[in-house]
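The complex is shown incomplete by one protein chain, all other protein chains being positioned as in the whole.
Read from first to last, the chains carry the letters A, B and C; within each, the first residue is number 1.
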Amino acid sequence: MYHWMPFWPRTAANTGHAINSLFVAELALSLAVLAMVVGMIASFGFVYRRGSAASRADLTKKTWHFEIGWTSATFLLFLVAFIWGSYVYIWAYQTPPGNLEIYVVAKQFMWKFEHPGGQREIDTLHVPAGQSIRLVLASEDVIHALYIPAFRLQRDVIPGTYETLWFKAERPGTYRLECAEFCGTQHAHMDGAVIVMPPPDYARWLAERGIHESLAEQGEKLFRARGCSGCHGANSTVHAPSLVGVYGTLVHLQDGTVRRADEKYLRECILNPRSFTVAGYPPVMPDFSGQLSEDDLIELIAYIRSLNSQNAGSAP
Amino acid sequence: MSVEAAQPADFAQPSYLDSGHTIRSWLLTTDHKRIAMMFLASITFWFFIGGMAATLVRLSLATPDGLLQPDIFNRAFTMHGIIMVWLFLIPSIPATLGNFFVPIMIGAHDLAFPRLNLLSLYVFNLSGLVVLYAVLLGGVDTGWYFYTPYSTLYSNSYVFAAAMAIFINGYSSILTGLNFVVTVHKLRAPGMTWSRLPLFVWAIYAVSVVMLLATPALAMDMILLGADRIMGLGMFDPSRGGDPLLWQHMFWFYSHPAVYIMILPGMGVVSEVISCYSRRPIFGYGGMATSMMAIAVLGFFVWAHHMFTAGISIYSAVVFSLMSFVVGVPSAIKVFNWTVSLHKGSIIFDAPMIYAIGFILLFTIGGLTGLMLATLAVDIHVHDTYFVVAHFHYIMVGGAVSAFFAGLHYWWPKITGRLYPEAVARFTALLTFVGFNVTFFPQFVLGYLGMPRRYYAYPPQWQSWNVLSSAGASILAVAYALPLFYLGWSLLYGKRAGPNPWGATGLEWTTPSPPPEHNFAVTPVVTLGPYSYDPEDGSYRTQDGTHYAL
Amino acid sequence: MPSEYTVEPHIQYASLEHQGDSAQDCMWVFLATETVFFGAIIFTYFLYRVFYSAEFDVAGKDAVFWCGSVNIGILLTSSLTMVLAVNSGAQGRRRAMIWWLIATMALGFIFMAVKGYEYYQDFTDRVVPAVNFLMKPEEAPAGELFWDFYWIATALHAIHLTIGLALIAYVLLWRIRRGEITPEYYQPLEVIAIYWSFVDTVWLFLYPSIYLLGRS
Partner (left out) sequence: MAVSLSLDLPVGAVVKLNLEVDARKAGPALFVIAWAFLLVLTGISIWTAFLGLGSWAAVLEYGIAAVQTGILFTFFMRLKGPPSVKWVFAGSGFFWLSVLIGYSFLDYATRSGWPWHG
């Protein structure tokens, strides 16, 4: 839309267009203000240079109405920019459930992407065009930031928690992907590519990668291997909350807190269960902090999520 | 332009420069003017050290692969940040021009606590030495903002020494701020009411408030960082329950107001200069003073706009964005008031005025791009890119450093008793403006194209912009080095200046150039507000009421 | 015992009263910065307390309750003796002033002694992060944050108290001995008294944070 502008970067996602329009509007406003200031300085500077014949009589003494005038004018303009900007931000940063959920693990100087089917890739992200993609971002070490300039999207990846990001890529192609938060020596080389493909190509690509176990299936194995199923399984005699259908619901905790069971919550529950004792259950779960890698956590959470789509009766 | 006038005859005291020639009489002085001069020498030294680091950075970025090793590049930009922020910009105007002129402008014989003032100087230089120590050990590679957990757990560099340097440096800021606040409250000459304070004094007062109330939070943050770093505590370590964003909250609680510490004194200087060189009262004195205090206070409500993409809640992001726009309003008032202050003036384009007009233009660009960054959605894209780098350099270098040079030239005759060479100074002022824009404007483009900050290597398609920026930096380097030579030259060979070479109205121009040790033989009595210029006949009145016809 | 020594105001002040008022203003401005300084670490405590209330409750029970409680009494009493010293000084009762100051210092040293004993207890309880720390299972992983806060906050408080002691010693041994504290100009003492009571104030907030919350 704005490609007639000089030096304009490519735009390849819905978020990009929204942010472009806002930026161009602000750019126009800024240029107008700048032109006004430059114009005033230049004309006053010329007309009222020392020794010029222009009259200096009747200096404006009362200044407050001018000041009130431009205070309110600038404030109103600012308010418009603020509302518009906030509107787009809330839309861009409130992540709806996507057609496709991809887990991202950042660690010093590489990005790892895990597709729901179990396909993993490093520094390259294949996504289908026209579908809304939801990324769940995790970091293994320091703060990174996933930045895709062509989508005009950026989000910090904070260790110890999950952040989410969503977009709908529009135009197939290869776009640059970068780490925008300084993360160490090779920060500048923590880059990669987002490859947007038409959906059939994407399906073909997934197939070519080989159908392994899906993330949820890997998670199920881990669920058993780590002994989670001993308590949370259907046949367990231990009094532990069932995980079937828990994802996305509101959970009432022992201390009166109510939490939405999203990825962040599940992650915290696994790592630090005592702070998240569910109301009516004994605090018996051992904590797994330091024992599970970010990959393990992602698999477990993918598994717990997958329980939502199964019938409540056929719980594990 | 220069007004020839004899030194006041009743004044037999030697100037502050002549009241003792031993090294001891300088190093142990309690005279605010001598301390200001030593601060000036110190920050000039640090400015060139920080400038060397900048040179390394710009040199390295001339090629896509980077000329420097990544580790060295990372250390260079960190050093550039730390030195320029804490060892140059924060004390630049307050500790030199402020130190020198605030007491004189309010008609006081010295600052309220001269020994604390001297202590501030030594604490400041001690912190500088600790920074140098960190550099000599092997440098710091975390960036000047020390984001955890990189700085606490992962960085292989001398974070602790740097953090302690900044902790120590904070005491220098606090001592200076303390002194200014009490001085302005307690030591104003008879008749110097709050509504007669020159805007420069208002600016320094506002800045002191910010220094005093922001710095302690940083100090505590640095203590926690140091404890995490060397004792292995987990205050910011997510694997042990700490929150990495807590560091950012406390850091930006200081470091955003710190931006106002850098720019507010510049606003004060520019107000003085604009009024003097357009020979008319500043437009809207009350609005100017109020807006400076408003910036100082509102500046504390906006810090998390550095964290819009960092995982803060959407609700608080919206609030911080709104406050960031609100703090833009007083800045906008100031730009308009300065501009309109040219209307019906009798404008003289001497070097300080050229710097001041450059300040207005660059500050306007910096401010407008600041609004783009305050706009939440735009920030999603340009956060942590060169767009941000360009924006804050427009404010801090284009703004604050230009204002520093404006003030240095404007008050040079008062400080040294000598006039600087006008023609070469005008040329340097223009060169600064050009060099600055060539250096930093390309970075806006680079940022919007998506080049993140702190990259030692980048894709080749961005090289031309980077080369342009580096070329501009070399122009800028010349423009910043030139004053060192011609101002130094003027110390020995410059024409002697009378007490009031520019025909300005502040109390500082009623005392001889250079001023005697205690500034005034008799405490002046103030009868007028500042800026009593009459553009119609060119006459003016100094604040003690004396009328001069030009 | 009036002194022959007279103090002149510095050149920038119109009178001694002017100078003393400025010194008081200076101390209050400085205390505003101290408020933010100590407030910042109490802020980190608030935050983690809300995040990890259960863990902090467990960790907090290991704090040596009686030490903190005795110390708050000692500090409040030392503030009283300090203000009585100023009062005596301002009214020209030099001997009383000296004795009240010595009492204040004594209380300060008792505080430090109790604090030292408490630190020793903490060491044997193995609640010294990074040096001698044993994480109890029911406070993992965040209980250590409580002790991080405890050590940094109390150490900084102790440093401030030590500075206060040094200042009192300075006034006693230097200003008062030379007869510079008179009813006309007692502000050096007053300023130190303000500082002393502020250090006391800090403890007022550290005390519930460390020793009281989560006790029941």
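Here are some notes:
The definition used in the following text is that contacts are C-beta pairs under 8 Å (C-beta built on N, C-alpha and C of every residue); 3 or more make two chains touch, one makes a residue touch a chain.
Worth saying up front: this structure is predicted, and the values here are computed from it rather than measured.
Of the listed residues C:9, C:39 or C:179, the one in contact with the hidden chain in the full complex is C:39. Across A:51, A:97, A:210 or A:256, the residue that sits in touch with the chain not pictured is A:256. Of C:83, C:112, C:128 or C:156, it is C:83 that touches the chain left out of the display.
On the side of subunit B, the interface with the absent chain consists of residues 181, 185-186, 209, 213-214, 217, 245-246, 249-250, 253, 300-301, 303-304, 311-316, 319-320, using the contact rule stated above. Residues 21-22, 24-25, 28-29, 31-36, 39-40, 43, 46-47, 50-51, 69, 72-73, 76-77, 79-80, 82-84, 86-87, 89-91, 183, 186, 190, 193-194, 197-198, 200-201, 204-205, 207-208, 211-213, 215-216 are the ones on subunit C that touch the missing chain.
By definition in this document, only the chains that are shown with their structure count from here on.
Fewest steps needed to get from subunit A to subunit B, stepping only to touching chains, is 1. The multi-chain contact residues of subunit B, meaning those touching 2 or more other chains, are 239, 241, 243. Subunit C has residues 52, 55, 141-142 in contact with two or more other chains. Touching subunit B in their complex are the following residues of subunit A: 7, 9, 15, 18-19, 22-23, 26-27, 29-30, 33-34, 37-38, 40-41, 44-45, 48-51, 54-60, 63-64, 66-67, 70-71, 74-75, 78-79, 81-82, 84-90, 92-94, 108, 141-143, 145, 147, 149-150, 152-156, 158-161, 163, 176, 178-189, 272, 289-290. Those residues of subunit B that touch subunit C in the complex are listed here as 103, 108-114, 174, 178, 181-182, 185-187, 212-217, 219-221, 223-224, 227, 231-235, 239-243, 246, 250, 518. Per the touch definition, subunit C reaches subunit B in the complex via residues 10-13, 18, 21-22, 25-26, 29-30, 32-38, 40-41, 43-44, 47-48, 51-52, 55, 129-131, 141-142, 144-145, 148, 152, 156.
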